[in-house]
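Shown below is the structure under consideration.
Missing here: one protein chain of the complex. Every other protein chain is in place.
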């Protein structure tokens, strides 16, 4: 499969959409990014790498970090994790409080904000050095020790993060989080602030293609558990556009408001794409298009 | 892969659950079924058939029929279908009116009752002989002309089907259905009343594995569209247990309150399982277990 | 108190609003009414009558009929009535299904459509000749035997009444109504179709001012029960504008989409006002204004 050629063709086809949507601007650090950028990278299980355009430009991974947190929590807690958080698609926006409340404090899944805040709480309780450990895990996945938090972004998010603070307080009210709210929120915002580029992200997600035993920085997951993690991405990875992404792309994946999307084709490849302009659901316009075309042209999807 | 042996082993392992749950009893025809039955059948793309236990016992397919309706509608309307019905998981029970109302009359997906009622309305509008055509399509899929409606079941459902009548009236109020309510409901209940056995169902769903061009009784679907239909099953096929089924089984599938479940392993096999006792979400207890073990032991899932 | 003069002054003051809002037009009979009409009438407990403008023009009383149904049901069932319907304000629009569903089939109060449909069901069960009896009761209240149903309106409402049919089916599903849906709906629409003018309506509601023992056409209510009926009007009589009406007018009252509003000043007077143009909540624009000014200028309200 000539992925380099396919990606080039895709890019030509999605150019008309390059000014559609608008980037996240709720914090200065995201608002000042040049929105008219595009990067993509594909890593195959065979070891080939296909970087394209701004594949080496770092951006804020935001919610993509939730996959790393979930992998760590699954490794630490096993199936017991699901007592703390559900695994059903939410049917509402990523930041909905209604849904959270209905479920008596148990978030619907680990990828809505409430769920990811619970993951942060678990890591705080389980690990002696949660911030170092999280970073070590991510660096191990992408084999690149330069990956780091962006403290300006994290602090900026905390300062204006009233909705996440509301969610954390509501979780605390229901007894779903153990640690103090401020620590949980700060750790959560830090994990979201991690900056990576498409090359690092596609390399990191190659670990979830089940091409080899999963053990990174001491965190192990069985083949069966990797499959399950992919299943959660498939049904819950795109907020209230999970069905749409599944329908158009047909791969497990995860998006972030920084404009990044990563997807996994089990036993074949991982792919990351980045473009800051978002659709109304908070997912990258060009990223969605690029991945839809990728699986259409390669006919490689999970279905 | 020795599927016969695997299925036998699975059956031994799930025996302890054989009296868990209880069958649907909201109409006499379902209530009088002996709940302690189990049947299973697997069809491979290579043409092998693995029937097990009561694989030839007919049962009410109920909501599994929605997949047939969706295939017909996709063939007739193409992507325009999605103007009438969404494709996002619902996050609530299959029969929820709340969700329907929130979306201004557009059902969240084709597999909640509201969505399937819209499918019935579309078929009534598009086809000259909807009842004959639906049956002809299903018979063609399973290559068995004995498949038929059970009019006693259909009439019984209509008589007590107040919730579905409420949904149909609400859809009509929103202008989402075109035909008169009574005709739509009667056709909907008829499609649900179809009786099939596991052998017929796994044969029928083999068509959705993309092993060959899809053309049955004149209805055609491209490979890409079959993939998309599988994606909808994956995210929406199990009501508010879609995430759970995806997590445990990792295959696109569809369940019915008659106790049947069918699942598709693209390019490999289709499998049907039947056992009338249901869990609290309305899905067959033994059926869920059997399929979870099948993909665990074969390591064949989409992830 | 010179009510005639006060009403005349009020009319001058509300003239600027005479073209605001728009009349109900979901059925032809309501759509064809000339919207630029205004009528008002006040009956005191002392026997004085103050008609104004089109006080003798008949209009469709619509939801105002729910007060008559409630009075009959309270007389027939006593406090046991409240097992079938609640008495809390709904916090949502009059035709909301969400609220109904949340409460497991028990409507929040007798003045949302679901609640009034339950009242109709009760009257059907309790009375041998419900249609004659209802009319007899209303005629007795206003001492005018010319009051009647408008069958054209009733049939027209039934024909397009999908939302009310949805509600009735949902109630039936929950077991909250006993009679067959069609009979309940038809009787409900008939009671809503009654035509009265402001003089008849203010006379009829004089009975609810507690100025004399309540006994009409054989239906009796104690003083205490009349107070309670007024309390329900006060908190639930204006859909999701109950708080606004209570705040601005300060009297128990009930509105209808025909443009009528009646209000009760206990031990003093009853007043009816009619003007077909409605605000966004379905209440008469000029009617609301007129009553707000009436209680402001007379300083006679319940508070």
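Per-chain residue numbering starts at 1, and chain names A, B and C are given in the order in which the chains are listed.
Basically, contacts are C-beta pairs under 8 Å (C-beta built on N, C-alpha and C of every residue); 3 or more make two chains touch, one makes a residue touch a chain.
Computed from a prediction, not measured in an experiment: that's the story for all the values here.
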item: Visible chains that the absent chain touches, using the contact criterion stated earlier; value: A, C
item: Options A:172, A:211, A:268 or A:289, residue touching the unrepresented chain; value: A:172
item: Candidates C:88, C:132 or C:215 - the one touching the absent chain; value: C:88
item: Contact with the hidden chain (one of C:35, C:130, C:250 or C:282); value: C:250
item: Residues from chain C at the interface with the omitted partner, ascending; value: 86-92, 99, 108-109, 210, 223-224, 226-228, 230-232, 234-236, 240-244, 246-248, 250, 252, 266, 296, 299, 301-303
item: Contacts of chain A with the absent chain, listed as residue ranges; value: 96-98, 101-102, 162-163, 165-167, 169-170, 172-173, 181
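Following the convention adopted for this analysis, only the chains that are shown with their structure count from here on.
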item: Rounded Å distance, chain A centre to chain B centre (Cα mean); value: 32
item: Whole-Å gap separating chain B and chain C, where each centre is the average of the chain's CA atoms; value: 47
item: Residue list for chain B, restricted to those that touch at least two other chains; value: none
